[in-house]
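One protein chain omitted, others in place.
Think of it as A, B and C in the order they're written, each chain with its own count starting at 1.
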Amino acid sequence: MRADYVLKRFGIFLIIVWAAATLNFFLPRLSPQNPVREKLTQQALSGGYLQSGIQEMVKEYEAKFGLDKPLWAQYLNYWDDLVHFQFNYSIVSYPRTVLSMMGEALPWTIGLLGVTTLLAFLIGTFLGALMGWPGAPKFISNYLLPPLLTLSAIPYYVLGLVLLYVFAFQAKIFPIFGGYAAGVIPNWSSLAFWWDVAQHALLPALSIILAAIGFWALGMRAMMVTTQGEDYMIFAEAKGLKGSTLFLRYAVRNALLPQVTSLALQLGHILSGAVLVEIVFSFPGIGTMLYQAIRANDYFVTQGIILGVITSIGIATFILDLIYPILDPRITYRRA
Amino acid sequence: MTETAQSALLEARHVTKIFGGGLFDKTRTIALEDFSMAIESEPPSITAVVGESGSGKTTLARLLLGLADSTSGEVLYKGKNLRRMSGDDWRSFRRDVQVIFQDPFEVYNPFYKVDHVLTTPVEKFNLAKSKQESRALVEDVLHTVGLRPEETLGRYPHQLSGGQRQRVMVARALILKPRLIVADEPVSMIDASLRATVLGSLKQLNQDFGISIIYITHDLTTAYQISDNIIVLYRGSVAEVGDVELVVRQPQHPYTRLLVGSIPLPDPERRWAAEAPAALSVKRVDGRRCKFVDRCPSATDVCLTGVPALFQTNSYRAAACFLYQGSPVLKAEEMDRVFVEAPERRGVRRPDADGGRAAATG
Amino acid sequence: MANSTVNNGAKPDILRVEGLRVYYDTPRGSVKAVDGISFALKAEERFGLAGESGSGKSSMALAVMRMIKPPGRIAHGGVWLDSRNVLALPEEQMQRLRLAEIALIAQGSMNSLNPVMRVRDQIIDGFRDHDLLLPRREMEARIHELLERVGLRPDVADMFPHELSGGMKQRVCIAIAISLRPKVIIADEPTSALDVVVQRQVMETLRKVQEDLGASVILVGHDMGLMAQFVDRLGIMYAGKLVEVSPVADIFTTPRHPYTQMLIASLPSLEEKGEFRGIPGLPPSLLDVPPGCAFHPRCPHAMDRCGTEEPLMKEVQPSSWAACHLL
Partner (left out) sequence: MASVPTAAAQSLPVEPSEGGLGEKLRGVLGYMRRNPPLIVGLVLLLSLLLFCGIGALVYDLNRARPLSVPPGLPPAADYPFGTDNQGRDLFAVMVAGTPLTLRIGLMAGFIGLFVGTVLAFVSAYYGGLIDTIIRGVVDIGLTVPGLLVMIIIAIAVKGNLSVEQMALVVACLAWLYPTRTIRSQVLSMRERAYVQVARLSGMSGPEIIVKEMLPNLLPYLLASLVGATASAVLASIGLEALGLGPLESPTIGMTLYWVIYYSALLLGMWWWFIPPIVIIIILFVGLFNLSVGLDELANPRLRRSV
């Protein structure tokens, strides 16, 4: 792998983070409303504070959050904070920091999303490979494909709502909400707790996996069909190779390449869907945290989550970019 | 001929085209290097540009047609730089210089019938006042290239054969009555039995309509068949140039010899000579030396010292090889001095092959 | 047609093709790409199958390898290798027979190698799937020997296809094709994507390994020049049928079939300039081949009989066969 390729990919990662952070900073400030003032006013009203004190309080808070300085100073300040992983405080849960709140929620999301995406990708790609191979059993194309394709058209969370209603509410097989049973104190060294988490995670995971398999299967099938038209497949068959060798080492191996590219492009899309799944299941991840922050107008938390998630996706894409040349030896020679 | 260079129909002056080499791009390819050539419209001639893949022949075609810009040097139409031409000049350039492409299927827009490629130039250049006149014009050129309009018009491209499609393209070029046609591998994708008909049509354009042709090809045999003069390109530079009779039948440059010796002649009695041809070269030759040195059987130390100039070995040919460094040097922009004019027009005495060789060795 | 199997000389037949028909089923009917072809290949012989696009020659090559894919099918006929009918073998035996006894050098030399595998592994795959895997050191020596045989340096084994030039790739294909010492090598337009100089080198490599191995070669192609340079005996195909089979010298000096005559005459040469003699008319669509002799609409000698009655292969003179009512 060549250094300039790695550097270029890393540069793209930096641009993603920079763009997201900058948007995150400027867009809210373009808005006529001042989120802090709005929030405080709201709290003051509901708390029955005196009108007269609010102005000073807002001032005090604005100074604390640095909102009274000129825009460029705020922007520099903002970057200074970011570089030092200072994501400000939550307005609602002050004095908790955004970082500590995210630290709690992020592992849940990464766990759910990582496992489901990987499983969906592997199962879908495998099914797609079989569907696009003339020697494979026909029932996969005839009976498995149509329902999978139908599911792939439906948003994850809609499928989640259906599963939740059928299996949790009606059949009562699975718990209805949360990441673990209410009242339990998380204890990752206890097997019982893991079991509890697994039960809670199964339905959210299933709604992502079931809906995503069709997408990967469809893409892989198309690539398998394309691959079989390639000259190297004809020559490989003429080499007297066994069906299994042809399938795995020649067809699947090559059809996999665009799938991996597609995985890198789909991460963001998958995450968008997963956020809503978490909300439907009240899963204690980033999505639910984001939903609560939006509802509560907790604007620093919202910002922090969005930036954190975009950075994570950027890292994941960067890792995939690093893996790709191992799969495809041509890559550093093409326009790197 | 050189004094008319000022007003040559189309002229390339020290044209170099480099691909890649951008900020993030380490692959830099010199497709064409310091190429100069003037094409006069009178007398109409056929000049073959022969080379293998990577020789720069297609790049040359695109540059001459104004479909690509050169990295350095300029292409002039009647003395005006293509890059700085007014709209009117472009229109006149488009009429005077036309094209026939390699793939006789790709040149047709699948959305339209065959008629589209014929009626578009008629419309765009106001060649006809009415629909009937336009139709008559189209039918006329189709007849000229040996096609029956009723079997050609109103059809979709895939309903015609490769030979028919290519002859329609010849008709399209003809409809504008150009003075020069650049034909880029016009028969390489056509079956042998139909190839002759297309070549015949091209020759007819030249003889009956006085159109000059630049015939770009990898195939020495058809180049020999159709052209008066030939330019052999190797990796973007001219290896040998001159009268086609001389260059093809008594090649001087070791590369041309290799090319001619590799032609699979359709004659079982004359099979390839026993000696093995030059080795396959893997690496590209960089720096200032002969580009062919790594494959050349006659290479000596002098070949590593610099790029050979074009040495004019007799009045009708020149080769860019140090084997001939005793001969006078021909400047790049004077290359066309060695061209013979079409004999059937001028009645110029054609140098007979043996005389040519005697002059070269003498 | 069955009796038209051409046979002469002392060498035994190694491969016999009898009445082979390959059809492609399309919504508009059957495309008869190969329509009743018979010929025999002798040991150590170089046999050419020449035809223009749409003559069915490539389908012919794939059919002998039994690699016709739907919508194509082998509708009729037999391919006999020694005494076995290749077309009747069970799939597993057929798989083992490919490469070990009949090898194919396929069209499209630029893309015939798996782009993501090193040359070494692509050679080894053939050994492994024929249960011929050698100990590591011997395998390595075998790979070196194969590469050297086709004029490549041993370090090519470590390269990926994109690191090789077109000519080198095609030599690798030849090395793979001869790796199990097959009796028959089918080369389908092996040099169509290569420049003339490289083409000559590749063809000479092929000739050399063929002679070393004592294998027979069927060269499929459209380039009559290449045929003249390479083969001993040549079959001319037109519209899915063989119209003439003769020793190559006879085809070029005394072609019998009018199509062959006109094809030879249309070839440009370095001998004479000027005349461009194409064959008038168009090759027929394989969906709708004219009745009788498929060439009759373009034939200057066509008679009434040609439009109704299909001419059979006749031995015009010893070892020269042609299918024409004139003869």
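Keep this in mind: contacts are C-beta pairs under 8 Å (C-beta built on N, C-alpha and C of every residue); 3 or more make two chains touch, one makes a residue touch a chain.
Owing to the predicted nature of the structure, the values given are computational and were not obtained by experimental measurement.
Residue in contact with the omitted chain (choice from B:R84, B:K131 or B:H158): B:H158. Across the entire complex, the residue among C:Q93, C:T253, C:S285 or C:T308 in touch with the chain not shown is C:S285.
Of the options A:A222, A:V260 or A:L327, the residue whose C-beta touches the omitted chain is A:A222.
Residues touching the missing chain, restricted to chain B, are 65, 67, 91, 94, 98-99, 101-103, 106-112, 117, 120-121, 124-125, 156, 158, 169, 172 (touch as defined at the top).
Think of the hidden chain as still there; on chain A it touches residues 12, 15-16, 19-20, 23-24, 27-28, 30-31, 33, 35, 131-132, 134, 141, 149-150, 152-155, 157-158, 161-162, 164-165, 169, 176, 221-222, 225, 264-265, 267-269, 271-273, 275-276, 279-280, 290-291, 294-295, 299, 302-303, 306, 309-310, 313-314, 317.
We adopt the following convention: only the chains that are shown with their structure count from here on.
Each chain's centre was taken as the mean of its CA atoms, and the one lying most distant from chain C is A. Among the chain pairings, B-C comes first (most C-beta pairs in contact). Distance between chain centres (mean CA atoms), chain B to chain C: 33 Å.
Of all residues in chain B, none touches 2 or more other chains.
Looking at the complex, you find that chain C touches chain A at residues 62, 65, 67, 69-70, 95-100, 103-104, 106-108, 110-117, 125-126, 128-130, 160, 162, 173, 176, 180. Across the complex, chain C is touched by residues 52-53, 161-164, 191-197, 199-200, 203, 218, 220-222, 224-225, 248-249, 258-269, 271-272, 276-278, 280, 282 of chain B. Remark: chain C residues 52-53, 151, 165, 167-168, 195-201, 203-204, 222-230, 248-249, 252, 262-264, 266-270, 273-274, 276-279, 282-283 touch chain B in the complex.
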